[in-house]
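Data block below; observations after.
A single protein chain has been removed from this complex, and every other one stays in its place.
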């Protein structure tokens, strides 16, 4: 297993110097997302392939019937598995959780499960006895930064795309039985998705640190700069905020903040890391930007869902087969 | 002589070199199965796994749903048995060749474990080629499912499915008599030797030999698919040179 790549001084200096000139290596603007592509499996429900630039993630949603937890008899189960294999990058070790991986799984967990994107009560079949366990397996195929953003989009889209088999309950009392109708027999049922959380990661670069590194100025000069800045109250010149960093930018950044938002203009979670303090102003502008990205991404998910629906619905059979139709 | 009924077959498609962080990648789609494999190496190996005279071969199989279980262990073992002898491990001693097999859609029913295996072997081989890992020959695998339905008149209709889709399997699941996963080694597009024969169910000697013959034909075709994919990839990567 190779070690993690340590960026060289050249890369560090160049990236920071370019940022002071407001240039990103892939010629994106600071608040521009990489090309996002979402596609669904043509043969199965709930399999989503998300490409964010060179980062690629496949999410697979599945459901099976199980027993609910004793203390939550009215709730179904929802599990998100985010194990990173060496396929994403050889630096990840199979079967061992790295620190990055923990952060990613926590953010995805907070963004989707804890924000209540899936109505777990709707998964209840017979209280205390039977419920649906919905599982989201996230497979990280290629790592070029922004794994959590891509994972979040993939799971959100997967939940919307997934259909579970229809069920009926027969009998009464203790002799109740659950009959599962295969999807070839009955139109499968979508999940109760309450909102579509989209995670956006902002990377912070201390440009002042950069400019002093480049020109090799002394500490006194730097202190003077700080005074100047205080007078002018000019924040954004000292901090460069990048949306959707590539792996190279991720390795070089001084701090980051992941914001999960939805189209209801709600912030689902914020996670901040790195050794850089962030102003209130930056926090607010990031939140606003996250909401805008969430709107854009949700729009794309819905567009792709519609296209996929049209492709599946050849001959309008699904409408014909709906349960609420007259018989 | 035909003991088994007529055969149906789903076409396979292969793509390579679509992952950037690993040294080689391939995806193999056949029927409803979809497998993605990455290969990295030869690269630095953990001291405890290091072998003095050959490269260490690590194979990780990741399930489409849930955590790895005995099923993945089985797949891992069989893939190792097939591709292991073909890789020239002795050319890169004290290094690691790492294969990650990601099952995206297994294409099997709950009780079977054959399509995922044959598709994984094909995908793994393509990824090895893409990664430039030295191999001595080519490898192709296929799945053959034999079934027999007794009709009301009392007659027995038998049939063979080659690399079937999941709906096809589900339709005949109750009538399956035997399942064969067969892998051949090929040189220059010609069958060289049998690498894997994994058979489950009831079958006669004649039947299994017929399966070998059918599989040989299918593997030669599959080999053609692989050659096309490699040619396409080589031409694409050629770029601005003549």
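Each chain gets a letter, A and B, in the order it is written, and its residues are counted from 1.
In this text, a residue touches a chain if its C-beta (ideal position, glycine included) is under 8 Å from a C-beta of that chain, and two chains touch if they have at least 3 such contacts.
Basically, contacts and distances are computed from a predicted model.
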Checklist entry - Can you pick, from "Autophagy-related protein 13 N-terminal domain-containing protein", "Glutamyl-tRNA(Gln) amidotransferase subunit A, mitochondrial", "Ribosomal RNA-processing protein 40" or "Snf7-domain-containing protein", the UniProt name of the chain not shown? => result "Ribosomal RNA-processing protein 40"
Checklist entry - Of B:56, B:105, B:138 or B:222, which sits in contact with the chain we cannot see? => result B:138
Checklist entry - So which of A:17, A:72 or A:186 would be touching the chain we can't see? => result A:17
Item to check | For chain B, the residues touching the chain missing from this view | outcome: 17, 23-24, 40-44, 88, 91-95, 129-138, 185-189, 192, 226-227, 230-231, 234-242
Item to check | Hidden partner interface residues of chain A, rising order | outcome: 2-3, 5-14, 17-18, 21, 23, 25-27
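Quick note on the criterion: only the chains that are shown with their structure count from here on.
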Checklist outcome for this item: Whole-Å distance, C-alpha centre of chain A to that of chain B, is 33
Item to check | Of chain B, residues touching chain A in the complex | outcome: 19-22, 32, 34, 36, 38, 40, 43-46, 58, 60, 62-67, 96, 98, 100, 102, 104-105, 165-167, 170
Item to check | chain A residues within the chain B interface of the complex | outcome: 1-3, 41, 43-44, 47, 54, 56, 58, 60, 62, 81, 83, 85-90, 94, 135, 137, 139, 141-144, 184
